[in-house]
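Every protein chain of the complex appears in place save one, which is left out.
So, chain A:
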């Protein structure tokens, strides 16, 4: 079924001089889609040609529309010789294929050449006419939306979360084809760029088909990666979570749904509000809409009759309040059974999401991970798989013991690993894995495949309809409703998969919780955290002999378990040193190089109020008789204790004192000076159990038995805290800070160091690596000092080993400023909350009117302070109807911006003259002023380039995302043969990354957006050959193009009549303010 693609080439500017004689260029443009090519006229002798072409029309299948990129080539006409290419623009037209995303792509695109970089810009307009296809056997999947965001996108509501989708496409790498010997580097690079563009289009289409099969309409947490396997090919693979999303419409349309009594009842148990009065005010959770029918209504109505009274007494459960501890077992079994049925039909119950709708996550088990070493030319089986984190058990499979003869596909490799993950999750008593991700590390012909996630028990109501009985539902929700629910262990206490130290939850005191919790997800928004979080990193290097093929693979798989173990120990030590008890966003990266392995784990440490206070770190010497040694040990011990105390102060960790008796937790046994135990492996190819547990003891004991251990302790203490005013984390939001101001700065920093090849030892290597990371962080703090107080969020480290003695570290993060004064106030609230844990009614009360007005606010986890303010103000005697209009911004996606219009709006609001509008006018005036100022700043105000914000987070502080325009997924290659002239490797890469940013921004702006969220640089492969004066770099980035509206502007717009909608083009003006 065809669609019609229309392209118009308007003009060019800043073109390079192609004709030395005249210092001008005779440019024309070739527009290519699939196999069809159109050309514009030659615009003679100009660096700013105005082609103003006709509409070039391509009639194509929608399958092609999804796969193919639009290729625009700018050339210089030459009468006597071949035309010279100036550069190209690839435009992914996918965003035009969704019904509600962008309708037109129009704007200035940088003309990019793989050898020369950006060479001028071209103005292009692209449109698509798409006809509906009702063919059931179609191969296209137009209309399925893709999001990189690993949470439910802000202006949508998840109706059903279907689950895991994956796909993988393999092709030969053009760089390694025979033809590459005779073609130019430019041709080779372009072939590669084009191929990858095609492959990712195809991949996306195939995933879309799978989603349609599952009856979903979107993929959330879409992660696409490239494996450059060299000779053996090019793999493009993607994973994601299929969902059925529903766009949040204006509350007016939504309100009637709340009026139905049965609906109303459904919400009650979910919110667990002890005050029945608020129920009658007609609440509606953000997760409900009419299309969602997960349970038979009759079971519901039966339930609802008693729910009000039951729920007002939270502690009263079906099993009786006295035996809360025992209750866990049968209940969990029931729960598991229920959800299993929901998940059974799924091959892999995985979710790439890291943040969830409230109530989705019931329990979290711990991190599960699996790794496998493969040889790329030949097929081998998993060498190593393990469970990490809480579970602390390892299985080591000798990869030699399996030797299948039949060739496997890469699909099978991944399937194996996923199976492994699934079984680990089961062992933890969990039926699902959340925060799931996959990665590879390739060196020559050896490839390490890794997968990791967090084992979890989920609330089935989101997964499928009709499987949940009402009674279970209610119990479940009771459980959920406590803010500590997710910490409670999902596994059976008596039949634990690994030894752990359990105590009663410090929050509800009914359920058991582990002493520490490791997860790969973001901190749930409703979790109670004490103090602030911080970035915790474990860094590790291991030397490895150079070897070939199988010997190499064996060596690597032998090293892996030790690395995992050490990384884990380091994480645990550092966590204790910080006085915290949980890790979120854990990401362990193991990189393989020619002669070494690198491990880098990053996570955000927090103090969860529900978990027990972590004990200190105890140092034990091996030779207690030696007096001076003892002294040294005690000195170290003192230092450690001091550091812990200092950290507690720094991160404001001051948990409320709760006497042990009340909690009823076992009194810690006397300290056992037992060493961290690593059990011997039973036999060569059998399972090796690594016991990482630390027994039932209060303090964590580090035994110093040799100089290595001493080094380790020293290295623990060398980590310098960030300078005052700085915080850092690798999760979306910094726990303990929630009053962000609007200034954000996304950045990428790359460092490569060359190791001195002489006598490298593990320690020296570790130290070098540690210094590299620490210095990099210090540099970032210094560079961003003007933003203090600020927080580096989503700090994402990537390590690669491009050559023998080179270590490359790439960091992408965003710095967000926050208001220090407010921060102080808000940090107190969690403490208060934890003290009066049950009395959250206040907050619940406040949330109700909000939910009534607009779900989007609720699903916006971000500025609770503001929400509360707003809700507080809305509580103060403004009738509900009026409120509804006041937050009715979803229908105002298109806003106005120019100050004249703003003034008009102001005039209007003044005429209306209600309480609400006076507030609005006040808030509007600074905006207006800002615009005035801009206009009057004379020479530079006429800039045509709109600001496009970029952030790795899923939100923009102080702003509301009103529209998702589509996924941005771009792949660039840049090569140079004049490295020195371009400022050496630093100059080359600096320019290239700046160009990549520019191209991403240009594409977003052309789609009509003003920001990229969930931006990620997935690959940055840098190769150099200084002797030949050459370098090459490949970069792959992705993100979601969005339109956002500043909250301050929003109020202006929303307070006036819906009829005064302004053009969407105004967004361009708006962003310059």
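Basically, contacts are C-beta pairs under 8 Å (C-beta built on N, C-alpha and C of every residue); 3 or more make two chains touch, one makes a residue touch a chain; residues count from 1.
As a convention for this text, contacts and distances are computed from a predicted model.
> Can you work out the missing subunit's protein name as recorded in UniProt? Choose among "FGF1 intracellular binding protein", "2-methoxy-6-polyprenyl-1,4-benzoquinol methylase, mitochondrial", "creatine kinase" or "Exosome complex component RRP4".
"FGF1 intracellular binding protein"
> Using the definition of touch stated at the top, determine which of A:13, A:39, A:57 or A:127 touches the missing chain.
Final answer for the missing-chain contact: A:13.
> Which of A:419, A:554 or A:749 sits in contact with the chain that's absent?
In the full complex, the listed residue that touches the missing chain is A:749.
> Among A:484, A:773 or A:948, which residue is in contact with the omitted chain in the full complex?
A:948
> Under the stated touch rule, tell me which residues of chain A contact the chain that is not displayed.
The missing chain touches chain A at positions 13-14, 108, 110, 118, 121, 723, 745-756, 768, 771-772, 775, 778-783, 785, 806, 808, 934, 937-945, 947-950, 983, 985-987, 989-991, 993-995, 997-998, 1001-1002, 1022, 1072.
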